[in-house]
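Take a look at the structure below.
What you see is the complex with one protein chain gone and the rest in place.
Each chain gets a letter, A, B and C, in the order it is written, and its residues are counted from 1.
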Amino acid sequence: MAVKTYQEYIASLRQLKSTAYMFGEKIENVVDNPRIRGGINATGATYELATSEKYKDLLTTISPFTGERINRFTLPPQSIEDLVARVKINRLLGNYVGTCHQRCTGLDCLSALSIVTYDLDKKYGTHYYHRFLDFLKYMQRNDFTANASVTDVKGDRSLNPHEQPDQDLYLRVVERQKDGLIVRGAKVHQTGSLSSHELIVLPTRAMAKGDEEYAIAFAIPSDTKGVIHVVGRNSLDTREIEGVDCGNVRYSKYCPTVIYDNVLIPWERVFMCGEIDFSGELVNRFSAYHRQSHGGCKSGKIDVMTGAALMMMDYNGSAKVTHLREKVVDMIHKAETLYGCSLAASYEGRREPSGTYFINSILANASKIHEGKDMAECIRLLIDITGGYVADLPSDRDFQNPAIAGLLKKYFQGAAGFPMEKRIKMLRLVEKLAMESADSISDIHGGGSPQAHRLTILRESDLNSRKNFARRLAGIEE
Amino acid sequence: MAVKTYQEYIASLRQLKSTAYMFGEKIENVVDNPRIRGGINATGATYELATSEKYKDLLTTISPFTGERINRFTLPPQSIEDLVARVKINRLLGNYVGTCHQRCTGLDCLSALSIVTYDLDKKYGTHYYHRFLDFLKYMQRNDFTANASVTDVKGDRSLNPHEQPDQDLYLRVVERQKDGLIVRGAKVHQTGSLSSHELIVLPTRAMAKGDEEYAIAFAIPSDTKGVIHVVGRNSLDTREIEGVDCGNVRYSKYCPTVIYDNVLIPWERVFMCGEIDFSGELVNRFSAYHRQSHGGCKSGKIDVMTGAALMMMDYNGSAKVTHLREKVVDMIHKAETLYGCSLAASYEGRREPSGTYFINSILANASKIHEGKDMAECIRLLIDITGGYVADLPSDRDFQNPAIAGLLKKYFQGAAGFPMEKRIKMLRLVEKLAMESADSISDIHGGGSPQAHRLTILRESDLNSRKNFARRLAGIEE
Amino acid sequence: MAVKTYQEYIASLRQLKSTAYMFGEKIENVVDNPRIRGGINATGATYELATSEKYKDLLTTISPFTGERINRFTLPPQSIEDLVARVKINRLLGNYVGTCHQRCTGLDCLSALSIVTYDLDKKYGTHYYHRFLDFLKYMQRNDFTANASVTDVKGDRSLNPHEQPDQDLYLRVVERQKDGLIVRGAKVHQTGSLSSHELIVLPTRAMAKGDEEYAIAFAIPSDTKGVIHVVGRNSLDTREIEGVDCGNVRYSKYCPTVIYDNVLIPWERVFMCGEIDFSGELVNRFSAYHRQSHGGCKSGKIDVMTGAALMMMDYNGSAKVTHLREKVVDMIHKAETLYGCSLAASYEGRREPSGTYFINSILANASKIHEGKDMAECIRLLIDITGGYVADLPSDRDFQNPAIAGLLKKYFQGAAGFPMEKRIKMLRLVEKLAMESADSISDIHGGGSPQAHRLTILRESDLNSRKNFARRLAGIEE
Partner (left out) sequence: MAVKTYQEYIASLRQLKSTAYMFGEKIENVVDNPRIRGGINATGATYELATSEKYKDLLTTISPFTGERINRFTLPPQSIEDLVARVKINRLLGNYVGTCHQRCTGLDCLSALSIVTYDLDKKYGTHYYHRFLDFLKYMQRNDFTANASVTDVKGDRSLNPHEQPDQDLYLRVVERQKDGLIVRGAKVHQTGSLSSHELIVLPTRAMAKGDEEYAIAFAIPSDTKGVIHVVGRNSLDTREIEGVDCGNVRYSKYCPTVIYDNVLIPWERVFMCGEIDFSGELVNRFSAYHRQSHGGCKSGKIDVMTGAALMMMDYNGSAKVTHLREKVVDMIHKAETLYGCSLAASYEGRREPSGTYFINSILANASKIHEGKDMAECIRLLIDITGGYVADLPSDRDFQNPAIAGLLKKYFQGAAGFPMEKRIKMLRLVEKLAMESADSISDIHGGGSPQAHRLTILRESDLNSRKNFARRLAGIEE
């Protein structure tokens, strides 16, 4: 059956032979690595809920491409309803995992490719769309997760790709062979790359003349020869390795740097190759979808933060304090703003020539601009409500040390009626929500930098109409 | 035909014999009074566009109650499509009149009554809904405009209605007669009351035991005996009276205090009378609809402000200045946020027992909370972009005074290629948009105070689910 | 005696024969013109308090130039104490007049000239400083008010002065004669120009090669032949003319456009002429002083707004409402921020070669950046606290109209214990504070645009030290 369970997902990951490094060492068993497993579990939640009685109708649908029931995370949206479902599923998952579930980026790539390969073929008579459909059906039938390999390392930001002293600082074609392309480069912030079966590579920006070798899109298995995943440092990362003081007891996030060290890409997996005029189009489509996705998952994460804030008010005996309740309202308002703009972007979507539905980009970016400021503000509010023990909380190991356990348990008791242990666990969750870097940096830089969102809004808005409204009311005849 | 033209609307207003005062004098000819006419014209735009080739399909529809084509401003929403149309029509009108068009409040009353009178009858076996439907059909067949008489003067805010030293500070029933009720009280900020054929009175708040005489809803013609409209002062109001330096050359706004000085309300126009448990429900429904309306018209007004800002950049020779362009992005972002949340509130609406569709109240209030801060910020940005001549611009009369006209024309020339006269007109429009009080105060207090919007969000949000999300992730067993 | 009383000030203004226009007509009697008189009275407060028992010690001091007691508004600061006194006096006056007192700009010009003419002479061997001292002593002995004629009309903002199609869009020398210069141009937003005895002209910006004729500074009597004052429109201007509904019953503000139509400037009044390298220096010094001044007067105005908010809470019966009290805290915090940064700028001042003390420009601009956002926010908060009657309040003439006076008085009663009349007066003051344009536009554009304040901070800050701090802590060896 096309819809995998959580167990089947885990089993499928065990088949992969990825090359991965972390903290100076090679990771031999990725799936059971405690630093990685929280991330795998977060993606696993998309499998778990899709096969749960309660949510299977929301998370699965029938594919018009395979005719089978599939997980929605493998389906480019074919209707307004599909667009809306994306946001609602993402909010649900945000509520469920309290961090990034890491499966949206692959879908955002599939969705962008389903539009652009079609348009590209129309213009150039190429055959990318057909190749893409084959890949899509493969993904659907296997219920695979893909990772979005988009962000290049970029070197000197003031130079175009081909102007860089080192030509590989944007991923590029270094050789064309009979059976495929050889590519070289590195993609960074590769959320969940080791939880993914496939890597989908898109260019990170619009390309200009001279950058033809960089205008490339393709997909390959995440354990392809020459692909190296380097898991970097995050705040709180060693907690998972030690297995203590984790805060979120089930889920986590990691985002490797993925190096493509002379990797062979078979021709049937190449979806763009040299068409510089579609490079910007492809990354813009991807980014717009991804910004819409965030409106769901990040509002869902604020819900968790709001719940944690409310619990801390209970545990601290401050549930009725007016200014804290006002801060809860601020948090809710921010969540609903992200969600509302993202929903509106979906309902106001439109059909593209290939049949895929695209969102309203202005409204999706409106949501993302709020995210870039409001998530940080929600964290600040959560800290304000919780109190100083967002830092400095003794370790669970201290609570287990007989020399001081009794004293700690005595002094960490909060409001009567709530066991001290629950309060400690919630404080630890708050620390995770407030101070973990892997997820929170994406509030700001996920889906492009804040400035990219602003430029998109400016570019997509009809400025001339606005000028005309003003002229007419001012009594200025044109 | 049920859909009136602008001319028919004006003609119908001329039939009214309203009692009105302004600036110490009685207004004898309301329709041609230059201070009032701009407001009438703004409402008139809803008639003009509904009978225009371009917009008639958007602004009119077939009534399920009369079977005739009607102006949408007389139809409580019967579908999600109707809810969405409200927002889009309001944005269009915001673009078209650059101020409040003043016809949404009546529709918001009709919509609220169409839900609550039905529910009320269900509970109490009363017959309000039938009466209301008769009134609704009357409004539709005549394409009448109604005014929302909601906000009472309130006296001492810390006291309930019946606790006030003067019992009339909330409108109330003072006598029940055979042919109807006698009511007394005063409603304030009555946007467009003299541009309306009917006044619809709703209670301004939830009522408690002892406040039965205040839990009242009804409709009467705006020129009913005993109804007195007192048009108050607004910034810039004398410009219209002098007919000079108006800024917005077509449209304006006014909001009288309307006194009900022992007015007889025929029984067939009474829609609630004493049912205190539905009083809060009625005003909450009205307010939620009204907050949704604002998401459309106010984003439309920001569009006009954005257009004015862009034109000023052209006229000043600062079109390419980066920080000004960033401020334009801020304005657009705020407009799209109001609009996006309001649209989402519509798409996420639901059918009520009477068949009327109600919006998602959390999302509508999310939009309104932004309005309460963001409109003021847009004004600030507009002033920043425009420059100091938002104040202190010489009068058109100075530009016509031969003694100095030549000098003024010389010195007010901006960037080459743009006639000085256009720049002056646009500066005047900016002054109107930035410094006019009748409309801008409603950004903050329209549809209830900012705190009311916040309390609504808190009341309507599911806090327990959020707590549960956090508990599960913290590993707290319930 | 050198320190004039309010009456002597008024009498001295009556001696002037200024050429002034307003609303299409010539003003024959400036001093008694009701639109102008409120502004004159605001400046008059600087005379009134300087001769009052309570404040004379604060507002006067002994001049080191004349040896006589003088009004501090004629003394370039000669010590840290003098710098601090500026801020405290301005806050006091903000409290006292509730608007701009309009006398600081002249002092800011004197202060800037006292530094720059000295430095200029040092470099070029010119004799401007001596001329300036003569003028300064003249101002001190007569206790005259001066106006800062700085802001040019500017034409196309993207062009330098000499590049403008019309060469007069920045004020310039058109002819050099034996007895002086002939100048032409127009200065805008000339706060209190008709309440001033003298006009001090400074260049509005740094000048580049080719702009020599624009690098000019001088002083002349405000009624000099060829000087034309055109009083423009403000949002509430006709209230003063009608003498009704004024809000602030004593004080107001006006800011004419002042045209220099071939005006002769005697050589002894010329303080700079062609030295383009000191042009930017002069306007920067002026602006920095002026931004420091704002930190005093505008915090003083917020005090008035805060007081009005608190009174409205009393009158409305909402004195104990928590969220309103929080908004009052926000207002106070903003006032203290403006004040604190401006005070710090004074205490951290330093002696310049001429002996004049200059403020810390970074801290003065830090204050002004807050003003540019926070005054608008204070207005918004004031409106939020007050309620909807910031607009639409019936005219005092309606309250005097026997036909409706009784009804209005009945319905406008607020909390018991406060006469209705006081509530109406306070509501009117709130309208003035919130919606009057002459003063509030200066919150944003006074002392240069918000972007100018930001650029100043960036230019004056030591970025290299900050880089070095970071490098050392990162362990980067240089």
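Everything that follows uses one rule, which is that a contact is a pair of C-beta atoms (placed from the backbone, for glycine too) under 8 Å apart; a residue touches a chain by one contact, two chains touch by 3 or more.
Just so you know, these numbers come straight off a predicted model, no measurement behind them.
A.B. asks: Which of A:Thr5, A:Ser235 or A:Asn468 sits in contact with the chain that's absent?
C.D. replies: A:Ser235
A.B. asks: Could you tell which one of C:Leu363, C:Val390 or C:Met435 touches the chain left off the display?
C.D. replies: C:Leu363
A.B. asks: Residues on chain C that touch the omitted chain in the whole complex?
C.D. replies: Against the left-out chain, chain C lists 84, 95-98, 247-251, 303-308, 310-311, 325-326, 328-329, 332-333, 336-337, 339-341, 343-345, 347-348, 362-363, 366-367, 369-370, 422, 425-426, 428-429, 454-455, 457-458, 461, 463, 465-471, 473-476.
A.B. asks: Which residue numbers on chain B touch the omitted chain?
C.D. replies: Residue positions of chain B that touch the missing chain: 322-323, 326.
A.B. asks: Write the list of chain A residues that the hidden chain touches.
C.D. replies: Against the missing chain, chain A presents residues 21-26, 151, 153-159, 165-166, 168-169, 185-186, 188-189, 228, 230-236, 238-239, 242, 245, 254-257, 259, 261, 316-318, 320-321, 323, 372-373, 376-377, 379-380, 383-384, 387-395, 397-398, 400-401, 403-404, 407-408, 410-416, 431, 434-438, 440-442, 444-445, 449-451.
The working rule: only the chains that are shown with their structure count from here on.
A.B. asks: If we define chain centres by averaging CA atoms, which chain lands farthest from chain B? Would you check?
C.D. replies: So the chain farthest away from chain B turns out to be A.
A.B. asks: Looking across all chain pairs, point out the one with the most C-beta pairs in contact.
C.D. replies: After tallying contacts for each pair, the winner is B-C.
A.B. asks: Work out per-chain C-alpha centres and flag the one nearest the whole-protein C-alpha centre.
C.D. replies: It is chain B that sits nearest the middle.
A.B. asks: Could you check if the interface between copies chain B and chain C is built from the same residues on both sides, meaning over half shared, or from different ones?
C.D. replies: same
A.B. asks: Between chain A and chain C, tell me the centre distance in angstrom, where each centre is the average of that chain's C-alpha atoms.
C.D. replies: Computed value for the inter-centroid distance: 52 Å.
A.B. asks: Please tell me the distance, in whole Å, between the geometric centres of chain A and chain B computed from their C-alpha atoms.
C.D. replies: The answer is 40 Å.
A.B. asks: Averaging only over C-alpha atoms, locate the centres of chain B and chain C and give their separation in whole Å.
C.D. replies: Taking the average C-alpha coordinate of chain B and of chain C, the gap between them is 37 Å.
A.B. asks: Can you list every residue of chain A that touches 2 or more other chains, as numbers and ranges?
C.D. replies: 326
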